[in-house]
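All protein chains of the complex are present and in place, except for one that has been dropped.
Let's look at subunit A:
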Amino acid sequence: MSDLDRAIAQLRACRPIPEPQVRELCYKARELLIEEGNVVGVDAPVTVRIHTIPALRLALMNGLQICGDIHGQFHDLMELFRVGGDVPETNYLFMGDFVDRGFYSLESFLLLLCLKVRYPDRITLIRGNHESRQITTVYGFYDECLRKYGSANVWRYCCEVFDYLALGALVMGASNTLGTSTSTSTNESGTQLTEEEEIEIEILNSAGDVMSRIPRSMAASSDNHETVNSSPLSETSRGAPARSGPVGTGATSDSLGSVGNPGGAVLCVHGGLSPLVETVDKIRLLDRKQEVPHEGPMCDLLWSDPDEIEGWGLSPRGAGFLFGADIVKLFNHRNNLSLIARAHQLVMEGFKEMFDASIVTVWSAPNYCYRCGNVAAILELTEDGSNGGYIPRANGDVNRTGDLLGPVAAGGQISGPGRRYRVFEAAPQDSRGMPAKKPVADYFL
């Protein structure tokens, strides 16, 4: 077992690793991150391309899991991995705000960083507005490091890593329909096969059960009564050819557009857009290796929020901007994007699509700050199975389940990649033992 694996095991048990080890980890992480561009290219799902070991295939059915804010909620991060699949079997993209506010920012961030160093191609970390010196001195991470290590060294090491985190990611090759959910839909036999319906959105609970499905064209679906199935055809298309060897050659990204994928790529960024950034390429030109500035394109990408306005607006946060549907649609069109995935805002339902599903907010900290009562979600994008990767089905419940679609943008023609949201609640808490009290602040001495 390597030191790194040992560190991972220790952190998974929610125990901080010693300071010298943090130092070394942060050094290695920086070496790794410095090689990444400002906008990391990610295939959906990367796993398939890299791992072709048959034994892993089942696990590899999972796509790319895109996650929002974590904010030091370590036990909920463990729940996230349980729901989304473990690393390295499943690929992850975290859209920042790992630290601050929660009790376990340190353990959460260091674990993610260890996983990044150990499995660099399986996990992508991009920067949130909280990955900053100034913000962490106010919102808790600095206090936490002092409390847990007695000095600010670890905080300083972490901040140096923050400066190297990418600003965004571009997910390519995402299918515009969904593969079946491995946990519930495979291995069912004798069910009827239908191919005329494409599922665009699927919402699963933490047990992997489908809560609702939305076909690309909701109108046609109400009369159908087909059940969930996994046909021989789908087995082949999903399991073997599409996902083994050939795909590993990079065909996934080649397939972008060439098979008439209306989707385009998915841009992932913590906050949102900037009036100073018209193209994704412009992000690539920024000098990101610095503390997050108070203004300018880099700041905006980490701080902005979509809002029901036209054009640009002042942000009540005092940093970044508000931007409306017109801005998003123009940006997506200009950059051949099908979707922008971002985090940064609490949404009670865990995710929220806006502006005809041109942008989605993903929030991954359930019962935020122990009190908000929200559920969390992660967004799964799957590989483009352009030759019939998914077996659509309409189960007759479409209209009814439509009621569950609060967070999904209403409106007829939805486009974009197939999106599977896994919704989960806060991890159970009873098993956590009470720690010893720490010496209090000077005030009480």
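The rule we apply is simple: contacts are C-beta pairs under 8 Å (C-beta built on N, C-alpha and C of every residue); 3 or more make two chains touch, one makes a residue touch a chain; residues count from 1.
Note that in this section contacts and distances are computed from a predicted model.
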- Task: Given the options "Serine/threonine-protein phosphatase 2A activator", "Methyltransferase type 11", "T-complex protein 1 subunit zeta" or "tRNA-specific adenosine deaminase 2", say which is the protein name UniProt records for the missing chain.
- Result: "Serine/threonine-protein phosphatase 2A activator"
- Considering the complete complex, of A:118, A:133, A:282 or A:329, the missing chain is touched by A:133
- Note on the structure: Contact residues on subunit A toward the hidden chain run 71-72, 100-103, 129-130, 133-135, 137-140, 142-147, 150-152, 155-156, 159, 163, 290-294, 303, 305, 316-319, 345-348, 367-372, 374, 406, 426, 429, 432, 434-435, 437-445
